[in-house]
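Below is one structure, written out as structure tokens; comments come after it.
Removed: one protein chain of the complex. Kept in place: all other protein chains.
Labels run A, B and C following the written order; every chain starts at residue 1.
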Amino acid sequence: MTEALLEPALDLASLLLLSGGVFLGITGAVGVLRFPDFFTRLHAAGVTDTLSAGMILAALMLQAGLSLISVKLAFILLFLLYTSPVASHALARAAVHAGVKPVDAKPGESSSPS
Amino acid sequence: MLAAAAVGILVVMALALVRAFRGPSICDRILAVNMIGTKTVLLIAVYGFLSGRPDFLDIAITYALINFVGVIAALKFIERIAASPPPTRPEEL
Amino acid sequence: MNDDIVLTVIGKLLIPFILLFALYVQFHGDFGPGGGFQAGVLFAAGIILYALTNGTAAAMRLIPPGLLAPLAALGVLLYGGVGVATMLLGRHFLNYSVLAQDAVHGQHYGILLIELGVGITVAAVMLLIFFAFTSRED
């Protein structure tokens, strides 16, 4: 009995996660197109790299069920969460070194490191 | 449902491609390419499910890895170039 | 090149797992997509990531470049050796069926060894090329 109820519930959750993930991906891409300078675009790209990827992979995990396929999907998610901030950080750092200037960014208040 | 998701991911990649062509700085282009790379990983995973062959996940992991190493390599290259000409950026040397 | 904390630390933490994944791809060549060529590239990519994040000198200490040319030759030798072994056992070049009691196991071991040879050579040559380019600039 529970099986018959669980199956559509899982499918629905998977559908919601999948559409949410794609929506977030498109949001990030629109942000990358719309934001004024490189550094603000970096934040928009962060949306597609974190939650969007997480939701799409979680949706696939729900479809795969408890199996080694889900474990591999979890590895992919872990790897993306592990490396995407490193790539973003390296991008920002390279941009600063290459002389890309942030457009009208205010200086932060609690600046002046000792 | 999976096919729709695959199309959605392709739309994201197309939008990122526009940014890659528009630039303006080299960093914008690498940002876009990196984004296309992570979306490709997701696309391979979704396609694996779509075609009922989840062994595609190994390819997805491989792609994610190569994409990461490639982006880091490109960025190191840019930093090296940015650091090399002394008249423009004397503080780097 | 000045040191970046995030890159050096992450580079070190990732490498053992990248190498293990490369070896996994290497040895599951006949069970799923994969095989010697991809595995060799992945293995080399792991070391190259270490070189990019921690410096070429550190990577050369990890994998001595002097070892790479012999390794590349060893891979080819392994490939050819399996072929010659099958000929000595009375079959055609690279007809693995004779490598074990029954043909299925023979094929299995034969492909495993051949792929290992390909993997070793590809990884060694990729690293040789990488080191040749980077050490020219420093």
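Everything below uses one rule, namely that a residue touches a chain if its C-beta (ideal position, glycine included) is under 8 Å from a C-beta of that chain, and two chains touch if they have at least 3 such contacts.
Keep in mind that, in the parts below, contacts and distances are computed from a predicted model.
Asker: Consult the UniProt record of the chain that does not appear here and report its protein name from "4Fe-4S ferredoxin-type domain-containing protein", "Na+/H+ antiporter subunit E", "NADH-quinone oxidoreductase subunit H" or "Xanthine dehydrogenase family protein".
Answerer: This omitted chain is identified in its UniProt record as "Na+/H+ antiporter subunit E".
Asker: Using the contact definition given at the top, list the shown chains touched by the missing chain.
Answerer: So, taking every chain into account, the missing one touches A, C.
Asker: Just name the one of C:Q38, C:N54 or C:T121 that touches the chain not displayed here.
Answerer: C:N54
Asker: Identify the residues of chain A touching the omitted chain, counting contacts across the whole complex.
Answerer: So the residues of chain A touching the unseen chain are 24, 27-28, 30-31, 34-37, 39-40, 42-44, 46-47, 50-51, 68, 71-72, 75, 81, 84-86, 88-89, 92-93, 96, 102-114.
Asker: For review purposes, identify every residue of chain C that touches the missing chain, sorted by number.
Answerer: These residues of chain C touch the chain that is not shown: 4-6, 8-10, 12-13, 15-17, 19-21, 23-24, 26-28, 31, 50, 54, 58, 62.
What we mean here is this: only the chains that are shown with their structure count from here on.
Asker: Based on the touch definition given at the start, go ahead and assign the chain network to line, ring, star, complete or other.
Answerer: complete
Asker: Which chain pair shares more contacting C-beta pairs: A-C, or A-B?
Answerer: Looking at contacts between chains, A-B has the larger number.
Asker: Quick one: most central chain, C-alpha centroids?
Answerer: Chain nearest the overall C-alpha centroid, as shown: B.
Asker: Hey, which chain ends up farthest from chain A, C-alpha centres compared?
Answerer: It is C whose centre lies farthest from that of chain A.
Asker: Which whole number of Å gives the spacing of the CA centres of chain B and chain C?
Answerer: 25
Asker: Between chain A and chain C, what is the gap in Å from one C-alpha centre to the other?
Answerer: Centres of chain A and chain C (C-alpha means) sit 33 Å apart.
Asker: Roughly how many whole angstrom separate the Cα centroids of chain A and chain B?
Answerer: Whole-Å distance between the two chain centres: 13.
Asker: Return the residues of chain C touching two or more other chains; collapse runs of consecutive numbers into ranges.
Answerer: 7
Asker: Residue numbers in chain A touching 2 or more other chains?
Answerer: Each of 83, 86, 90, 93 in chain A touches at least two other chains.
Asker: Note which residues of chain B are touching chain A in the complex, please.
Answerer: Result: residues 1-2, 4-5, 8-9, 11-12, 15-16, 18-19, 25-28, 30-32, 34-35, 38-39, 41-42, 45-46, 49, 54, 57-58, 60-61, 64-65, 68, 71-72, 75, 78-79, 81-83, 88-89, 92 of chain B touch chain A.
Asker: Spell out the residues on chain A that touch chain C in their complex, using ranges where they run on.
Answerer: Touching chain C from chain A are residues 82-83, 86, 89-90, 93.
Asker: Quick one: which bits of chain C touch chain B in the complex? Just the residue numbers, please.
Answerer: Within the complex, chain C touches chain B at residues 1, 7, 18, 21, 25, 28, 32-34, 38, 41-42, 45, 48-49, 52-53, 137.
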